[in-house]
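Removed: one protein chain of the complex. Kept in place: all other protein chains.
Labels run A, B and C following the written order; every chain starts at residue 1.
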Amino acid sequence: MSEFKLDTREEGDVVIITTEGYLNNVGGEKIAEACYEKIDGGKNKFLLNLERSSVVNSIGVSILIEIIEKLQDSDGKLAYYNLAPIVEKTFKIMGLTKYSTVYSSEEEALAEMS
Amino acid sequence: MSEFKLDTREEGDVVIITTEGYLNNVGGEKIAEACYEKIDGGKNKFLLNLERSSVVNSIGVSILIEIIEKLQDSDGKLAYYNLAPIVEKTFKIMGLTKYSTVYSSEEEALAEMS
Amino acid sequence: MKGSSPVVELKLPVLPDMELSATKTAEIVAKHMELSEEKSAEISMALIEACINAFEHSESNKQIEIHFRIKGDELEIQVTDKGKGFDESKVKIPKIEEKIGSDHKRGWGLQLIKELMDTVEFESSSEGTTVTMTKKK
Partner (left out) sequence: MKGSSPVVELKLPVLPDMELSATKTAEIVAKHMELSEEKSAEISMALIEACINAFEHSESNKQIEIHFRIKGDELEIQVTDKGKGFDESKVKIPKIEEKIGSDHKRGWGLQLIKELMDTVEFESSSEGTTVTMTKKK
């Protein structure tokens, strides 16, 4: 079990955050921090690659709701790809899929978001 | 935790076996089976890529000693690369490194074995 | 183990990410029972939430206890804490519409457990709480 890590890059006006590790409160806070920094810099489109975060908990995921809320101020978007089936199911149960979008690949996501 | 899997391919006269999963008795038997089939077909150089088998037990590893023994009949070689540090340490403690070789990459291994 | 029903017992202290030692155990048990990967992942997610509640809401530094019981083609999991207890019937069902704009984003654990498992029961008093959940093959 390694520490939660993330890597941030930009494709056009979309910020892509690739995570690794357990998406718990610590992981959620790290994602939020990375997003808020970019939001302060004027960005409002975020795409999370959660391929290597196949284990999550509800506290970590509820921090994503905070990001969704924050992005409403600037008409922004949050989206995901490479979700483990259980992560997608969790997002559905919690209703995140009403306010953010699950894509099946980076290409598809970038095509729709840009 | 997924099943132990392996994939076999040939580079020149070297048989490369890439494994995935816990190298216990079941995993060891699968490797031995794959080797013995190739030995029967006349091969005697085997290279194991253990990158995705970072967890082993002594029963699994002792089956590799069987393969080493079998290869002595045909003056063959057993070698490994991409070993997790604890796997390399285990091979050292058990003495496998006296009868088989640990390489740091596929390239290095193929250059020396061919 | 033929004929008997295997039991796994864990007593875990409150350490960060300790719930992952429970999910690893659940995975191994689920695999032994030949549950699908989907069901195995659902069990692990529900178990994470039950453990977090036991660790967090129990307001007690005692260990939590987890029992896995293989009952034929059904897996029963019990998570017990020695915390202050709660009345499950009084917990509000969370809605994302209400969470957005609210200061309280959390409160999803019980909902997830109920959605992901086949049956869920709560036994709670001022002495502690036991959540019993089951999943069929």
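Note that a residue touches a chain if its C-beta (ideal position, glycine included) is under 8 Å from a C-beta of that chain, and two chains touch if they have at least 3 such contacts.
What you are looking at is a predicted structure, and each value in this text was computed from that prediction instead of being measured.
**Q** Among C:Glu9, C:Glu37 or C:Asp73, single out the residue that touches the unshown chain.
**A** Touches the omitted chain: C:Glu9.
**Q** Looking at the full complex, which residue from B:Glu51, B:Glu66 or B:Glu106 touches the chain that isn't shown here?
**A** Residue touching the chain left out of view: B:Glu66.
**Q** Considering the complete complex, identify which of B:Leu6, B:Leu50, B:Leu78 or B:Leu96 is in touch with the unshown chain.
**A** B:Leu96
**Q** Counting contacts across the full complex, list the positions on chain C that touch the omitted chain.
**A** On the side of chain C, residues 1, 4, 6-18, 20-21, 24-25, 28-29, 31-32, 61, 63 touch the unshown chain.
**Q** Spell out, residue by residue, where the missing chain touches chain B.
**A** Where chain B meets the chain not shown: residues 1, 22, 24, 55-59, 61-63, 65-66, 68-69, 72, 84-86, 89-90, 93-96, 98-99.
What we mean here is this: only the chains that are shown with their structure count from here on.
**Q** Averaged over CA atoms, how far is the centre of chain A from the centre of chain B? Could you give it in whole Å?
**A** Each chain reduced to its C-alpha mean, chain A and chain B end up 40 Å apart.
**Q** If you look at chain B, which of its residues touch at least two other chains?
**A** In chain B, no residue touches at least two other chains, as defined above.
**Q** Using the touch rule from the top of the page, what residues of chain C touch 2 or more other chains?
**A** If we look for residues of chain C contacting two or more partner chains, we find none.
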